[in-house]
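The complex appears here without one of its protein chains, the remainder shown in place.
Coming up: subunit A.
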Amino acid sequence: MITTDICIIGAGPVGLFAVFEAGLLKMRCHLIDALPQVGGQLSEIYPQKPIYDIPGYPEVKAQELVDNLMQQIAPFKPTFSLGERVEVLEQQEDKSYLVQTNEGTQVRCQVVVIAGGLGCFEPRKPEIVGLEQFEGKGVGYMVKNPELLRDRRVVLAGGGDSALDWTIFLASVAKEVTLIHRSDSFRGAPDSAEKVFELAQEGKINLILNSNIRAIHGNGHLQEVIVEGKDKVQSSLKADHLVALFGLTPKLGPIANWNLAIDKSAIKVNTEDYSTNVERIYAIGDINTYPGKLKLILCGFHEAALMCQSAFKYVYPSQKLSFKYTTVNGAPGF
């Protein structure tokens, strides 16, 4: 069990900056994020895009901003659980919270801060009849352990980098690899696309272009994939595994089950301190909503600062909070 003062759900720019503001008030933070790396949307969706509206930076690349934030919060020694999704928030008798993830990690904290952005990034699922009934029974949306595919018949679907990369990798691992793509050209890295075409010519993989998966069949486990070409002709493929690689899409996820006031996939907050309708739970950044809300990183930073001033009373109930400037006090770490 991890014990901390504030558990921050979401390690995007706003969640990261909250660590700094909390640190100035001597509050320790643990961050949990469903993605395997910090930075949220910035690292996952647009790491190389320039941002122009961060005060003090005429222009900064998204990933550079994340790297700088990590440097800025380092003195406050935040801890992280990455690649894990928070499933349950449970208030204890002493009013503290127990936060539990899908991987079984438990965090005991006085305050929960939801900085979840647009929610959890989850794999985009194709519309295939019967898909969900075979999830975990041959159907997956990522390759976690390629060894599990050794000597199996694997069908991959998609046209991006991950579909190409896994096709190339699995060509020498799996018994049979088939890549299905809806058009006849790939938008992934040209080198990878060329390699995939080469492997197909050498007969090391099956490449089915201009086609979509229409249905899947099996008996408790995936056995067959039905593919339909642009000409509407269907064909059957024997398969042990289907990996659909169509990128990630954000979903609100378990946040919807925490008794929070929600309006259009966003958590309603009080703008005095960005508290939610549940005591000790705050929501900052893109995940919250209030009259006049703007989904800007700089607004999220402001929200993080005010949230910490309010959260202090739960972490140090017997202390009086005195506001100090970093120009006077510096930012002494832990």
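Note that contacts are C-beta pairs under 8 Å (C-beta built on N, C-alpha and C of every residue); 3 or more make two chains touch, one makes a residue touch a chain; residues count from 1.
Keep in mind that, in the parts below, contacts and distances are computed from a predicted model.
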item: "Transcriptional regulator", "2Fe-2S iron-sulfur cluster binding domain-containing protein", "YdbS-like PH domain-containing protein" or "Sulfurtransferase complex subunit TusB" - which is the UniProt name of the missing chain; value: "2Fe-2S iron-sulfur cluster binding domain-containing protein"
item: Residue touching the undisplayed chain, where the options are A:I45, A:L98, A:I226 or A:V278; value: A:I45
item: Absent-chain contact - pick from A:R187, A:H221, A:K238 or A:K324; value: A:R187
item: Among A:Q37, A:Q106, A:N206 or A:S265, the residue in touch with the chain that has been omitted; value: A:S265
item: Residue in contact with the excluded chain [from A:G83, A:G160 or A:P254]; value: A:G160
item: Touch residues of subunit A, complete complex, unshown partner; value: 41, 45-46, 49, 118, 124-128, 157-160, 182-183, 186-187, 212, 244, 246-247, 249-250, 264-265, 295
